[in-house]
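Would you mind keeping the following structure in view while I ask a few things?
One protein chain omitted, others in place.
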Amino acid sequence: MANNQKNYDFHKESHTEPLEINMGPSHPATHGTVKFYLTLDGETIKDIDVEIGYLHRAFEKECELQHWSGIFPYTDRLDYTAGVLNNVGYALAVEKLIGIETPERCKYIRVIASEMGRLSGHYTNLAACAMELGALTAFLYFVEAREYLWDLIESFCGARLTHNYIRIGGLTSDLPDEFPESTEVVFKKNEKLYDDFAKLLLKNRIFLDRMRDTGGISAELAKEWGFSGPCLRACGVPFDVRKSEPYLVYDKLDFEIPIGSTGDNFDRFLVRMDEIKQSIRIIRQCLKQIPDGPINVDDPMWRQPSKDDINSDMESMIFHFKNVIEGQKVPEGEVYHAIEACNGELGFYLVSNGSGSPVKCRVRPPSFPMTSALPIMVKGSLLADLIPTFDMINLIGGECDR
Amino acid sequence: MIGVVDLIEVLVKIGFIVVLLVGVFAPVLTWVERKQSAVMQDRIGANRADVFGFRIIGLLHAAADAIKLIFKEDFIPRGADRTLHTLAPIMALIPAILAFSVIPFGGTYTFGDREVNLVIANLDVGVLFVFAITSLATYGVFIAGWSSNNNWALLGGLRASAQMFSYEVTMGLTIIGLVMFYQSLSMVEIVAKQDIFWHWGIIWHWPAFILFLACAVAENKRIPFDAPEAESELVAGYFTEYSGLKFVMFWTAEFIEIVTISALCVVLFFGGHHIPFIADAKLIDCFSSLGANIANLVAMVIGVTVFVSKLAIIIFLQMTIRWTMPRFRYDQIMKLGWKMILPLSLIWIFVVGLGMLTNLIPRI
Partner (left out) sequence: MAITVKKVDRNVDMTLWERMYIPEMICGMLITWRHFFLNFVGLFLEEVGGKHYRRIATVYYPEEMPIVPVAYRGRPVLVRSKNGIEKCVACGLCEAACPPNCISIIGGERPNGDRYPDSYVLDGSRCIFCGFCEEVCPKEAIVMSHDWKNLCEYNRSKMVYTKKELLYPERNLQKRFDVLRDKYFSAYRYRQSPNLKTEPKE
């Protein structure tokens, strides 16, 4: 009997071979930004090869051709679900290189803006995950919540998706006068939608069975692969850049770091769900604590002069022309600064030679390490498990491929 | 010897069913699914198609879709089996319509000396016939997946055949208790016995109803059991490579199956055309002042209307399930079918048998 032999190879004996299949880039689950080369044994994934780079737009090269301030619109397109966060990360890196400190009010507004970015990123991610597991109604509830949030973002920065809100040494504009009230209205609506979303999914056994114990990774492996953000925190490692290296005013704010225990998809989902609550809490605190004051540094080198100054003051005007045409001259040196983006640690490594453009602008994309660890997370599981795992990694093409 | 009048009667009934299914239910259901889901999800939904400025809250989209799909290119991928690829949607559509032939959509009415029974074929084994016919739909689905020469379609076809075969067994077993209760396999007889409200299937057999509905939704491959066509996993599953009119056929088959399942539910569990507490004879009596023939006609119209309204409610329930639930994983579907629903339905058969033996459940 062939079955009794020790080195019995089923595939060889039965003259079958694994099914090799291309998943993506034009596949509903891969959003056109990634390709999986799968080797399937029935429905089980035997091998997976992740191919990224379908959304490569030469961001880092493009930055070398722009002035320091002209890079902001490009950073919007890194993690396009949370544009403000990238703005903040880049601005903080440049400010660290220059060595300037923004006023207190500016810091608070930056925290508000970046938490709104985090909210929008998490809403998008969780909604997309729900949709890909078939729960389209839950998807649309969070998309609706995101829509209200974007209305809010639009009211202070003028755009819904590509915010371009932060500047070196400050912001483009202050919050509108009625902002705290409208924020409260939006948060009330969003909390209701959040409850509906949570009730639809988190108690539903179908959803629980799909998410629990799939795509798990141990804390040690996660650290080795360079995980950060919700995926690392789901493993039980309380690492959050906002707490471990507080930037802006995060050390003055009271919020919790949600962590999971096993590092599977369900923990990642819950961690993100809880971060939405924490973000709303942070924004509410900020709106209470926010002081009066200027929003830009009062240094002519690092701010746009007012139109009145340009019209009335010759020096201002000449300085403005020089600043715009040659670019603001950032001192020589190199710097790395990381912030907590909605997928994890978003780092900017900048090198300056004292000219108006960076020599090198390298981004540490948070979703890249997770994507590279995808094979060890899904190997041996079913094809259907790839979907929630890939969703919870939250590969954003613009950020991962740059 | 079949008389001309008999022939006309059967043709009228067939015409009514086909028009109702293909002409009314299938297009309206596409509209209902869009509009209901939209309103449920805080949206407005499709309402742009118009004829001379009349939009009729988006109802014309069904017609617009049909026209668009009919004129689309009929694409057959390279390497596909042309014959089977063309045959598959037909094989999926025909059983769906055929299953309706034994479902009574009204009672028995007398016009003069002629008895009209509102069912196309009054088979003694109607229940078995429905299951036999619906299991044929598996072939259409599987052949579609196989003949498309596409890996996703093949995976979808495999999943579909495994799922449909497993759930057929279970679906049959879920209503054995009901058949024992009514002591008949004939649909007409089952409906006739539900004349009294306390004899409705749902009252005595509500666990069977839940199990049956779960199996039926799984049989129809809709969320939460839509693993064979899971959009985010298998692109579109077994009909990935279908376009134009063939795609319409699959689509129509799916919607007609919804109607068939709902009709089965109505007939087996919700008393068919009966209004609660009002028996057929009583209803005809109410209108007896108009003359026997007209009274029968009025009762017939009321009966069919009641049947269709019940149908609509069950369809609405199914649609809500489709828009509320996430999707099962493929192995979980199998586990649910074989390890939960099958034992539960067997237990239910046992319980019903025990109940009838001890006269706790009445014999009717």
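In order of appearance the chains are A and B, and numbering begins at 1 in each one.
Everything below uses one rule, namely that a contact is a pair of C-beta atoms (placed from the backbone, for glycine too) under 8 Å apart; a residue touches a chain by one contact, two chains touch by 3 or more.
Every value quoted in this text rests on a predicted model; they were computed, and no experiment measured them.
Trainee: The chain left out here touches which displayed chains?
Mentor: A, B
Trainee: Touching the hidden chain in the complete assembly: which of B:Val24, B:Ile67, B:Ile210 or B:Ile347 does that?
Mentor: Answer from the full complex: B:Ile210 touches the omitted chain.
Trainee: Which is it among A:Val34, A:Ala93, A:Ala130 or A:Ile259 that touches the chain not included here?
Mentor: A:Ile259
Trainee: Looking beyond the chains shown, say which of A:Val271, A:Val330, A:Leu346 or A:Ala373 touches the absent one.
Mentor: A:Val271
Trainee: For the chain that's not shown, point to the residue among B:Ile14, B:Met40, B:Ala66 or B:Ile202 touching it.
Mentor: Candidates B:Ile14, B:Met40, B:Ala66 or B:Ile202; residue touching the omitted chain: B:Met40.
Trainee: Mind pulling the chain A residues that touch the left-out chain?
Mentor: 66-67, 69-74, 105, 137, 144, 147-148, 154-159, 162, 164, 170-180, 196, 199-200, 202-206, 208, 212, 238, 240, 243-244, 246, 251, 254-262, 266-267, 270-271, 273-274, 287-288, 290-298, 303-308, 310-311, 317, 320-321, 324-325
Trainee: In the complete complex, the non-displayed chain touches which residues of chain B?
Mentor: 36, 39-44, 210, 320-321, 323-325
Rule of thumb we're sticking to: only the chains that are shown with their structure count from here on.
Trainee: Based only on mean CA positions, could you tell me how far chain A sits from chain B in angstrom?
Mentor: So the centroids are 46 Å from each other.
Trainee: Which chain A residues qualify as touching chain B in the complex?
Mentor: 19, 21, 27-29, 43, 130-138, 140-141, 144, 200-201, 204, 206-207, 209-210, 382-387
Trainee: Quick check: in the complex, which residue numbers of chain B touch chain A?
Mentor: Listed in rising order, the residues are 37, 40-43, 151-152, 155, 223-224, 226-227, 230-233, 235, 323-332.
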